[in-house]
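To keep things clear, I will list the structure first and then write my remarks on it.
Missing here: one protein chain of the complex. Every other protein chain is in place.
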Amino acid sequence: MDGTIITIKDLNVAYQDKPALWHINLDIRKNSRTAIVGPNGAGKSTMIKTMMKLIRPVSGSIEIDGRTDKGVLKNIAYVPQKGEVNWDFPATVLDVVLMGRYVHKGWVKRTQKKDRDIALEALKTMKMEAFCDRQISELSGGQRQRAFLARAIAQDADIYVMDEPLQGIDITTENLIMDVIRKLQAEGKTFIVVHHQLNTVKEYFDHVVIMNKTIIADGPTDAVFTGDNIEKAYREKGVGV
Amino acid sequence: MMEVLTSFTFIVVAAGTMILAFAGGMVGAISVMKGQSLIGDAVGHATFPGIVLAFMLIGVKETYTLALGAVLFGIIAFLTIQMITNHSKVTLDGALALVLSSFFGLGMALMSFVQGNPDFEGTQGLNDYIFGQAAYMLRSDVYLITAASVISLFILAAFYIQIRIYIFDPVFSRTAGINNTLMNFIILIITILLISVGLKAVGAILIVNLLIAPAVIGQLWSSRFSTVLLIAGSSGAFAAFTGTYISTAGENIATGPAIILTLSFLMALSLFCAPKGIIRRNIYKRRMGGVS
Partner (left out) sequence: MIEVLLVLIVTALATSVPGVFLVLRGLSMTTDAISHTILLGIVLAFFMTNDIRSPWLIIAASIIGIATVYIIELVSRTQLVRQDAAIGLVFTALFAAAIVLISKYSGNAHLDMDVVLMGEVLFAPFNRIDVFGFSIPAALWQLSIIMFVNFAFIALFYKELKLTTFDPKFAFIAGFSATLIYYALMTLVSVTAVAAFDAVGSILVINFFVAPALTAYLLVRRLSAMIWLSMLFAVWNSVIGYIIGFSYDLSIAGVTSFTALVTFMAVFIFSPDGWLNGKLRALRQKRTFTRAMILMLMNEHGHTRLTAGEITSHFNLNQKQFDNHMEHLLINDYIEKKNGQYTLTERGEEYTHYTRSKYELPI
């Protein structure tokens, strides 16, 4: 482990007049596989969306790779929840994966043969090459998740931020996704993953953040993922004001 | 002022529009809460070919006949929209726009046929149903509006409990033995009925405002279902009275648009000043110290 890649300082986020995140202070280790766990409504998605500057915080700062400007986002591959895009959009799987390459193109610039090759390679990694001409509405839940991850790989970023990638998918896909994540970690990438199943945290992740509106505990999984901390996060109904 | 208030035209028009707006506000509130605000817009436009066709077939320009044609085409339009959204990936937004404009196009085609054909006489009046001509409302028009409104409100009262449950929790309502399809259909039928009789007063384009604006005003002032309905009905009636007065007292101001503008003004006022409005919310936010 070599240092910190994301530093969050005193972050507060509110929806209208309801606080969603409260006094978040957090360091995420470079090259880690970090899980974010917590009960429903704990603000897990809110936190990673704030990292991606999709939500504007009330106060606090987020430093990624030593930068706070918008350009740093291009180095982050964001995998949204499956429900967040319109799957009836007329596009093939390859079209969607190619979008990962748009990050490296300026306005008006088109993708080239090289980008196509990278996209096809990413599809191969996710064992989706047979589906490359399939319309996205015809994909199953697991295949959609794999297509999204292929897009992230095609983007060729150093940091991966994923919102419940293992939610509602079959066990084969789950194993495939975890294999790919481990392989990419070995290549130096960092993973921040919102995760739902507590029973697999120890097996899948080396770091964990336990939260419920505020950070309950964070650090190496073995040290932090204890019954005490989990109970604290799941018992309390979040911090009041 | 008294002169205006006691004039015969004013009384007829004000009575008609107030009753219409009261019932429309209440019934519209249900559609708005269901997130189907714009179905009224589509239905309003889609009644146009029904009116022209009724005129062509029966040959009289009498409100009762024309309203019948309007109701029929309103229902056909709604069923078409429902069929498209249920059996394809086309969204409600797209289906509404398609059906609204195509039906209106059919109406225009029929209208051009009628106008160019010497067999039909006295077609000039039919256009009134697009823009509304409240000033030409007759006593019989008011009777029709009253009848339709009373029937609508009666149906609303009869199914009040079921409709309330259906709106707030469609899943529970099904387990509670309420027929959701029937409820939706009932709501729709009374909406179409009110639109059809109200066309002459405010026109096919603007009538949707009469269904939406009072409902939104009601929702801004209260969270209770019954209170929302009451506020919606009363604000509709109030705007109808004020709008009719402005148009009767002023010169060359059409009644329909005057009512709509009054309602829009009430609506904007509520958006800022109501208990759930922008001003109160900003004060609350500041007190929390969480101003972004």
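Worth a mention:
Letters A and B mark the chains as written, and numbering starts fresh at 1 in each.
Please note the rule applied: a residue touches a chain if its C-beta (ideal position, glycine included) is under 8 Å from a C-beta of that chain, and two chains touch if they have at least 3 such contacts.
Please read these numbers as outputs of a predicted model, since none were measured by experiment.
From the options B:Ile51, B:Ile187 or B:Leu206, the residue with contact to the unseen chain in the full assembly is B:Leu206. Among the residues B:Leu5, B:Leu79, B:Ala109 or B:Val150, only B:Ala109 touches the chain that is left out of the figure. Within the set B:Met18, B:Val32, B:Ala148 or B:Ile163, the residue that contacts the chain not displayed is B:Val32.
For the options A:Ala14, A:Val96 or A:Ile118, the residue in contact with the chain missing from this view is A:Val96. Think of the hidden chain as still there; on chain B it touches residues 32, 35-38, 40-41, 45, 80, 83-84, 87-91, 93-109, 111-113, 116, 127, 130-131, 205-206, 208-209, 211-213, 215-216, 219-220, 250-254, 256-258, 260-261, 264, 267, 271, 276-278. Chain A meets the missing chain through residues 16, 52-54, 70-71, 73-74, 76, 78, 80, 84-86, 89-92, 95-96, 99, 102-103, 105, 107-111, 135.
Keep this in mind: only the chains that are shown with their structure count from here on.
We define each chain's centre as the mean of its Cα atoms; on that basis chain A and chain B are separated by 47 Å.
Residue ranges on chain A touching chain B, taken from their complex, read 12, 14, 16-17, 19, 56-58, 88, 137, 241. Every residue of chain B that touches chain A in the complex is listed here, in rising order: 89, 281, 284-285, 288, 290-292.
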